[in-house]
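A single protein chain has been omitted; all remaining protein chains appear in their positions.
Labels A and B are assigned to the chains in the order they are written; within every chain, residues are numbered from 1.
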Amino acid sequence: MMRDQKLWTWHIAAGAVILIFLGMHMTVMHLDGVVRLAGLNPAGGHPVDWANVAARAKIAFFPVTYVILLGAALFHGLYGLRNILFELNPRRVVKTMVSIVLMVLGIGLFAYGAWAAVASFTLARAA
Amino acid sequence: MSTKPTGEVSYRIRRFNPECDAAPHWESYTIPLLPGMTVLDGLWRIKETLAPDLSWRSSCRMGVCGSCGMLVNGRPRLACNTQITELQSDTVVVAPLPNFDIVRDLVPDLAPMFAAHQGLLPFLIRDDVAERESPTAEFWQSAHELEQYLQFTYCIKCACCMAACPTFATDALYSGPMPLAQAHRYNNDTRDGGFAERTQVLGGEAGPWRCHYAGECSRVCPKGVDPAKAIQLMKRELVLDYLHLRRKYRPALVAPKPTGGKRREGIADAPARTV
Partner (left out) sequence: MLETKGRSNRLGIWGWLGGGRWGAERYLYTLHRLTGLGLLAYFLMHIIVTSSRALGQASWARAIGIVTGPLFKIGEYLVFMAFAFHAINGVRLAIIELGFGVGRPIEPVYPYRTSLDVQRPLAISILLLAAILIAAGTYNFWLLH
């Protein structure tokens, strides 16, 4: 198990990565009316309309940044949750179990999300 | 302190005698208020006139020993350093410092804090054992180097910061502001060479990683030690250490004896050393 000195450094680094990529994602999704960037919501309308989703999935930039954001955010969030749970002072056995569950959850969700990003890219390119 | 009472003040004290009480309970006492009276003065008055079995720790009654840390009107303070009029309330609510087991009445068990403190090696660690045991001269340290850790030496170990810390409220493995600030005091002392040894402990769960800068420790510190600042400065050092970017410091050298130089005429030699 990596020690807190290292995990915390990565936690902060992941936070910086999230700031950039989630900032972009939030701009595309929720500030589309305020920040009108051409090409991000090409079909107009709502950012979650299929036309917009498919248009973005075609551009390699989006799946790549989604996967990076996914990894950084899962690590940052689950390490934060682990910290909060550990601060409640559980027994050592519980701590080990929590660490393992969170790691499995993180890796599992990352694999699922990364597959979805790659699959949607392939699907959009094929269409 | 003048002897003419200007009114009355009531104390609401959290009492607990493990020998005969099932649980802590509140008790109220009313005493005359004299100008300049501190919370500690009031406790003594109560003990002398109303409740002879009231227990607490105090010693110097002037804010330098750190014995009388208590929760006064919801904040950890030194009882001797707190004027009753400063509280701006008719009632002084006194309870033992939170986050420590209660021994009796207002006496907390501070042993866990001192154990954490001891675990972080709060002493100068150097290789030159011979010089440490039989010193020949002082270790050379500039005024600028002294300033880098002097603030953190003012700590009187009163445990007010530990009572205020939200992380220490739940996490018994977290060292707490006082031990961590003292670890930084020694890490930043140029005479010390023990950063690697302390990092063995600081890199893990007892380290500063559970500090989230709520800042209450610095807010309640009666001596202005600012443990929150010490902890954040220490985090930077530890992160740099992990990234192998920390400058390697050699502990301060022994100051060389002055050589050469002639004594002015008419000035006698110093007497022979007796120690």
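The definition used in the following text is that a residue touches a chain if its C-beta (ideal position, glycine included) is under 8 Å from a C-beta of that chain, and two chains touch if they have at least 3 such contacts.
Note that the structure is a prediction, hence the values are computed from the model and not measured.
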{"item": "Among B:Gly7, B:Pro52 or B:Gly74, the residue in touch with the chain that has been omitted", "value": "B:Gly74"}
{"item": "From B:Trp140, B:Tyr213 or B:Tyr249, residue that would touch the chain that is not displayed", "value": "B:Tyr213"}
{"item": "Residues in subunit B touching the chain absent from view", "value": "16, 18, 23-24, 73-75, 96-103, 108-109, 111, 147-152, 154, 164-166, 168-170, 172, 188, 211-216, 218-219, 221, 223-226, 228-230, 232-237, 239"}
{"item": "On subunit A, residues whose C-beta touches the chain left out of the figure", "value": "12, 15-16, 18-19, 22-23, 26, 30-34, 46, 48, 50, 53-54, 57, 70, 73-74, 77-78, 80-81, 84, 88, 105, 109, 112-113, 115-117, 119-120, 123"}
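To be clear about the criterion, only the chains that are shown with their structure count from here on.
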{"item": "Separation of mean Cα positions, subunit B and subunit A [Å, integer]", "value": "43"}
{"item": "Subunit B - residues contacting subunit A, complex", "value": "167, 170-174, 199, 202-205, 207, 209-210, 235, 238-239, 241-243"}
{"item": "Contacting residues of subunit A [partner subunit B, same complex]", "value": "3-9, 12, 83, 86-89"}
